[in-house]
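Below you will find the structure I want to go over with you.
With one protein chain held back, the other chains of the complex are shown just where they sit.
And now, chain A:
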Amino acid sequence: MPEQLDQPNGRTSTEAVGQAGAGGAMEFAATEAASIGQATGPSARARSLWSDAWHDLRRNPIFIVSALLILFLVLIAIWPQLIATGNPLACDINMSQLGPAPGHPFGFDTQGCDVYTRTVYGARASVTVGVCATAGAALLGSILGGFAGFFGGWWDALLSRISDIFFGIPIILGGLVFLSVVTNTTVWPVVGFIVLLGWPQIARIARGAVITAKQNDYVQAARALGAGPTRMLLRHIAPNAVAPVIVVATIALGTYISLEATLSFLGVGLKPPTVSWGIDISSASTQIRDAPHMLLWPAAALSVTVLAFIMLGDAVRDALDPKLR
């Protein structure tokens, strides 16, 4: 974190007190410095909100578990070959719906494709959609919401009404309508659709956070000392308003992944030959009595992924919320 790079390194309390004495400062000041040193121990270092949050997070088991899971997911999304040697599109119809076999621990699906390989490869679509949609929605939402909160007035009114309109669109219905006309089989139409319907939520949070931060005395103080609007927004308001946006975005990431699966299940999200948990769940759902293993593995992978992101969001929220300290 950039905040940490600015720290003078290796300050100890004894040094601080020594300097205070040498500088001939008033006695009360020296004792004050000493008491600070004692209270926080020799490892006392300057801690910003962010390093404080990081300090908390490292000690939170929920964070550690979810972060390891997510790290693993991202790794296999980038290099699925690490743990799956097969080809998810190489299928043998003779093996249709067969159970686990040596080298095929999760069995085969209707087309005779290896469920294990497909489940591993499915992470890529989910993680890509989740990360890209969240990044897009967070960027768009915080810029629009942030400006609305900062400038207020008609811009704020206009934006709030527009986001109300987007809130009013039922997400599944919207997906069925918008995405059924798209023929592109990549992940991008789905990402675009989620960004389109997801930004108002982030914008509302960002708007509220900016309005709260704007009313702080230090923003007024910065203004009184000659800071212009750009500097006020970027240096004094944004860093103090970004925490709630990060929290909501992390939780949203999990829900966007399940939304992608839902849309793919309904046949309007990702389309074959893209490998996706949603597509696999969809095709397995009709065979649930004959071959439950086909449904079990992609569904479990999806649940664990969504859970991991929501847990991460929870942990981040706990760490960034000063009221919980």
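The rule is short, and it goes like this: a contact is a pair of C-beta atoms (placed from the backbone, for glycine too) under 8 Å apart; a residue touches a chain by one contact, two chains touch by 3 or more; residues count from 1.
The rule we apply is simple: contacts and distances are computed from a predicted model.
J.: Between "ABC transporter ATP-binding protein", "Membrane-associated phospholipid phosphatase", "histidine kinase" or "Aspartyl/glutamyl-tRNA(Asn/Gln) amidotransferase subunit C", choose the name on the UniProt record of the chain that's been left out.
T.: Of the names offered in "ABC transporter ATP-binding protein", "Membrane-associated phospholipid phosphatase", "histidine kinase" or "Aspartyl/glutamyl-tRNA(Asn/Gln) amidotransferase subunit C", the one UniProt assigns to the missing chain is "ABC transporter ATP-binding protein".
J.: Would you indicate which residue among A:Pro102, A:Gly168 or A:Gly228 is in contact with the undisplayed chain?
T.: Of the listed residues, the one touching the omitted chain is A:Gly228.
J.: Would you indicate which residue among A:Thr186, A:Asn216 or A:Ser303 is in contact with the undisplayed chain?
T.: Final answer for the missing-chain contact: A:Asn216.
J.: Which listed residue (A:Pro239, A:Gly267 or A:Pro292) would be found touching the missing chain in the intact complex?
T.: A:Pro239
J.: By the contact definition given up top, give the residues of chain A that touch the hidden chain.
T.: Residues 3, 6-8, 11, 15-17, 19-20, 23, 25-26, 29-30, 32-33, 36, 46-50, 216-218, 220-228, 231, 235-236, 239-240 of chain A touch the chain that is not shown.
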